[in-house]
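Taken from a larger complex, these chains appear in their original positions, while the remainder are omitted.
A and B label the chains in the order they appear, each numbered from 1.
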Amino acid sequence: MASTAAVAEIRTPREARESVVVRFAGDSGDGMQLTGGQFTQAAALAGNDLATFPDFPAEIRAPTGTTFGVSSFQINFGGRRIKTSGDAIDVLVAMNPAALKVELGNVRDGGVIIVDVGSFSDRNVKRAGFASNPLEDKTLNAYRVIEIDVSALTMEAVKESGLGKKDALRCKNLWTLGLVYWMYARDRQPTVDWLNKKFAKQSGLATANIAALNAGHAFGETAEMEGDVPTYSVAAAKIEPGEYRTVSGGEALAWGLVVGAHKAGLKIMFGSYPITPASPILHILARLKQYGVVTFQAEDEIAAVCSAIGASFAGHLGITSSSGPGIALKGEAIGLAISTELPLIVVNSQRAGPSTGLPTKTEQSDLYQAVYGRNADAPLVVLASRSPSDCFETAVEVVRLATKYMTPVMLLTDGYIANAAEPWLIPDVDDVAPFGVKFRTEVEGFHPFHRDEKTLARNWAIPGTPGLEHRIGGIEKDYDSGHISYDATNHQRMTDTRKAKIDGIANDIPEQAVEQGETSGDIAVVGWGSTYGPIDRAVSNVRAEGHAVSHIHLRHIWPLPRNLGSLLASFKTVLVPEMNTGQLVTVLRAEYLVPAEKVSKVSGQPFKIAEIESAIRARLGA
Amino acid sequence: MNVVPQQLTAKDFATDQEVRWCPGCGDYAILKALQRTMPEIGATPEKTVFVSGIGCAARFPYYMETYGFHTIHGRAPAFATGIKLSNPELDVWVVGGDGDMLSIGGNHLMHTLRRNVDLQILIFNNEIYGLTKGQYSPTSRVGTRSPSTPQGSVEAPVSAALFALGSGARFVARSVDTDLKHLPIMFKRAHEHRGASLLEIFQNCIVYNDGVFDSFKAPSVASERQVRVEHGKPMIFGAEKNRGLRMRAGVFEIEAVTVGEDGVTVDDILVHDETNRVMANLLASMDSDQLPVALGVLYCNPAPTYEASVLDQAADVRAKSPNADLNKLLRSGYTWTV
């Protein structure tokens, strides 16, 4: 089949946009995440840069029509570098009144709202919590509303497929996608291919969905004649040449771990227990058995981390992953890995808390837990990924540090990063420098806590090696023999050594770079993790006005880069936007005695650019 | 450290570390029995790993000249599972006390048994928390006075064997610390069994629970109060080998009878079938005065091991995608070139 987009492109003069924010919102069962995923692909294939934000409820399929059951997918795409999923929505697709209710506040004035009027029954309107039908009162006056009976039109479109009403209505999302494809002149073919593959065994469903997609698209073409549906062109972004794909944080992280293990010459034993939003890593790794990955779904988080530590003891790379509450359960065992100085990777996909909190919402509130959250003096290494694609690099780096220093490393990501997707210039695995691990085999002079003079890492001797039989455990070990020791001075020495080993890693990581701006000035905006996008854009906005504001973004949370203290000291103000009540701020203040100030957001939603911008302006007095 | 000599002896399995149990502790006898058994089962120090949790019993690995991991309280089976999944070639033993394995660690034990990870799991059951100075444990009998139960405990204890059977264990055996003849046989059987083997050893804590098993362990009563079960053999006991177990007609029960009395003949005596889970259940629950305590292999009914199934599956996957190339992985699905 020839490209379906090409035709439209020729016929239509389109309004040009530098970037656009589209949000699909509907019931949990409406397939909004799928729709968003397909649209993302299409934007990527069109050469746009983009960022996405999937946002869905904790319930699997909450009752239809309720506000708490609304599932949304937001994408920001454009012809320039896109750093966030967008502050305000340009085009909202609202599949029902509840979706409209929940998302309306985020649509920019004058924005386009596409509603399925077929779903605006009195009952649904009431259920969504509207006093009266918003399509009939003044609620939507400030917007450009496109009312379409998507339900009816979809039914009509798939009539031939012979599907029952329920299944037929399930194609609504594809109808809408077709329409939005039309609006942005996007190629339907990859979606058609995908549907054919997905429903290979249920060709009726494939046909129906494709019919809906095409019908939505056709509706656009027709409506456009009448000027009802606006159309736009969004040019390709100027991006580095190479082979690209869209990648979610979960994928990039899993692949990074696999590549890292490969570079270390180790096999992965991944012990985990399902939890939102960490599970995707387990799911992805479970499909990579051909790469020497063993996955183990344990009975709980404790067994998961213990199995990983056991694996490291046996010479595999032990990895575990979870989210806040599950990481809390692993604390005791992580202490054992610290005490026995075994490599261990702990991935924490942070979510909103405390306790169960808002499992599907994002937050950065486990930094305290990562840096300080264990009994006793138990230092480990902490890194944070800033974006989906950055997960790949940080994952490789945690493998390097864990194995080189024989230490647990915690990698912080969050619900936003885990689920969001962005285009990724696919690296060549061969370009990643190897850092092969050497197991101890030499019998002469061996004891298990014998250390490398420079790294202070102990030697790694694995079961199966003749002559190196030894016992390790959580009781303090004699510095000179590795046997258990209750000696007071020895405990001091070992405690100091464990600390020195971790502190010393500061010399093996890059100096902190400044992302944007000078190395001194009025304000340093210091971020970590997924706040990267909004900080970057906010800083560039105020810099465009000539302010001496710089953006510093940490990958290494512990130990901190060795130049960070002096870097921060050269700014008048240090501002730290975090999706928590001020955790990195604590660390920076304690370490460097800089009067760092927090910009805190704890709503389960990512920062908006404007929020950070206004925090900066407040300090600038601007 | 140990360079493997041709013919190993018990000594080759002993470390140079001072043994730190209380003088007279039952753990010494178990250690000795196992060190003796290791050469007989062809164990090699470098391929053997002892994994333990925390407790007096859990100090065990320090005294075995093999690889050893003294982990944290209750989690040894989980560590051992990770070890086996990484290197199934290793011969892995798990050692823990009743508190370690059945109080805090009960869940890991259950799942390890049901998964059938190829491990020898030894529970040193002294019905008390030794290392923390004598609190009652989940195996302590009702009425046990201890620092945390000054008026006596009120909870029904758990039976390690019944729990293991209920959890889906495929090998359940029992022995006593001081029986240097029986214990090695049990070690061998547990070792032979592919899959998770649970061996409960009644162990005397001389400091906090001295003599708690005397009612069936004391030499004066042992032969009347113990029945050593063996597959395919009638379950006979007693000093004069004239006592036996019989199925009570029409009900799912076992009774003790005397051959030669009330017309009971040897043919009436139940023959032990270690593949019968219900029989194992009945044997494991004999804790009244009327019935002897059953020792030996109560149940043995092999099934595929967990790590073998995992490996098989991985091999299948590898066979189906022979050219696993990382660059290909990163490029799977839609990609485009700018």
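Keep in mind that, in the parts below, a contact is a pair of C-beta atoms (placed from the backbone, for glycine too) under 8 Å apart; a residue touches a chain by one contact, two chains touch by 3 or more.
Not measured: the values here are computed from a predicted model.
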item	value
Formula of the whole complex, where the shown chains each stand for all their copies	A x2, B x2
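Quick note on the criterion: only the chains that are shown with their structure count from here on.
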item	value
Parts of chain B lying in touch with chain A, wherever the complex brings them together	1-4, 15, 17, 45-51, 54, 61-62, 64-72, 75, 77-83, 85-87, 89-90, 107-108, 110-111, 310, 313-314, 317-318, 320-321, 324, 326-327, 329-331, 333-338
Chain A residues touching chain B - in the complex, by the definition given at the top	41, 44-45, 47, 190, 236, 239-246, 255, 258-259, 262, 267, 269, 271, 288-291, 294, 296, 298-300, 302-304, 306-311, 313-316, 318, 332-333, 335-336, 340, 426-430, 443, 446, 462-475, 483-484
